[in-house]
Structures are given as C-alpha cells and as structure tokens.
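If you scroll down you'll find the structure; I have some questions about it.
Missing here: one protein chain of the complex. Every other protein chain is in place.
Showing chain A:
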Amino acid sequence: MGILRLSVFYATLFNSLYKYQDKLINMIRIFILALISALCPSYSEAKNPPGVMPTTSGELVITFDARIGNKDFALNQDFNIGSQTLNFNKLRYWVSNLVLITVQGTEYIVPDSYFLMEEVDDLNLSGTIKDKMTYPANKRETITLKNVPAGKYKSVKFSIGVDSKFNDNLSLRAGELTIANGMSSIVWMWHSSYIFSSIAGSVKQGAETKDFKVETGLNANYQTRTVDFPAPINSTASKGIVLNVDVAKVFDGIDLIKTPLINAMTAPLMTSVANNQATKAIVFGSETK
C-alpha cells in the first residue's frame, strides 16, 4: 500500500506541475530574457546607460484586420473576386501560439495563446453541446497582449488552427479553447478535434448562385506563419501591430462555384486553403502608435 500511496502522491504532484509547466517555462524564459538583456549591453537601446535592463512590460494589441483586397471585410456585402461575387455570413479561425521575436532573436511566447478571431451573425449551434443554442453575433479582430517584456521586436509568429496536443485532446484547457462555440467537432464527423477555420456565405457567377462553406482542420493542416515587420517595433513606444488578412487570398486557386463545400472530405482542397492562410493571406499592415 505504501507504494500505491506514493504513486498517488506522485500523480498529484505531477498533475499540479503539469498544470503549471507552461507558466513556469514562460517565467523561466522571461527570466532568461531579462538575464540576457542584463548581460548584453547591445540589447539595451543606445540611449540607456549600458548595463541597465529595461524592467517595464506593457500592453500590445495585435489586430487581424480582415479585408478583401483593399476593402474592409464585412458580412452580408457583395465582393467581386475575379469573375465571382462573394457574400459572406461567417469568418472564424483560431490563432494560436503567438510569439514575439526581438531583433536579437529572443522569443516572447504569449501564454495561453489560443484566440478565436471571428466575424459572425447570430449562429445557430443547436445540436452541438445542447439541443437549442444560439451564439450571438460577434466581431473580434484584436488580441490584447499584456505584460509584453519591453524590447524591440522584429517579427510575430503564430499559427492558424490548434496544435496536435490540444487538437487531439478536448479535455485540455488553454486560452479561449472550448467545445462550446461551434469551432470543434465532437460528434461523429471528422476526428473529435477543433475546426481550424470556417468561412461561409454565397458565391455568384453569371446566373448561378451557390452557398459555400470552407473549413479546415486536422493536425496536418496546422501551419505556422512568421510576419516580419518592415522596421523593429519598440514595445514600450508602440500601441500595437495591425496584420492585414486578405480573405480573398484564402481562396487563391479555388473555384467556389465548382467546389462550394471544402472540408475533410476534400482533403487536397482543404490543404490548399490552409496553405493559402499560412503563406499568402496574412501580411504586415501597420504599426499602431
């Protein structure tokens, strides 16, 4: 019995260690960052006396500004893309594992980094986690990062979707991850996992109109994007960063009239969409001062 008790003790101990490991690691990273900045005078700005490390940390707002080309993205409004006219009723995607990278290459890993970006009308989610359920209309384009270590940052790194550790395990909690907002598959289709992105509406070409719904998911389509800034951004002076998300580019090479339904059943098309999201759709927009 002694051994069994010991094992239960270990289980509890490791359970609590496990819960806090991300926080611990981040604290260690921040500590190392501070240590490096203390030891390397080059890290400090020229104005600072050598050897003084910046101790301030502050807020930085990352905006994912949805657009169609140069126009602002909006629901229920016609956009001409090539020979087709698109009208959207839903734009949703998970942004995860945000990392800010300093000019020295040090990474600030944003803790609990799972954010749902979206622009939706009231969504009928009946039959997901309950019989009747409405998700209220919402527009969300910003992520407010708190306690960003002061520094000069050259790029931001993030992923679209949910990494396999969390994607495969709906019982793990982090950030905004939830099975209650319609961005997961918990019943029988696909894997029991998160839907990485979901864009829907109607598409018109000539006399033909079709409803489209384009969704991505599955671990293979989890992709990471690094966006470099044209000039370093000083986190203490800056209010934030705007990233332009060109929704039209998400559909590059896709004919929505021909294939209005894209999901796990159309695996190559789903992968094309995921590639577009990770390689072309999101670029640096501006710095908010």
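Note that a residue touches a chain if its C-beta (ideal position, glycine included) is under 8 Å from a C-beta of that chain, and two chains touch if they have at least 3 such contacts; residues count from 1.
Operating definition for what follows: contacts and distances are computed from a predicted model.
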Options "STAS domain-containing protein", "Transglutaminase N-terminal domain-containing protein", "ABC transporter permease" or "Cytochrome-c peroxidase": UniProt name of the undisplayed chain: "Cytochrome-c peroxidase"
Residue in contact with the excluded chain [from A:Asn87, A:Ser192 or A:Gln223]: A:Ser192
Residue among A:Ala137, A:Ala237, A:Ala267 or A:Val283 that touches the chain left out of view: A:Ala267
Hidden-chain contact residue, picked from the options A:Asn169, A:Thr209, A:Thr226 or A:Thr279: A:Asn169
In chain A, positions touching the absent partner: 3-4, 6-8, 10-12, 14-18, 21-22, 24-25, 127-131, 165, 168-173, 179-180, 186-193, 264-265, 267
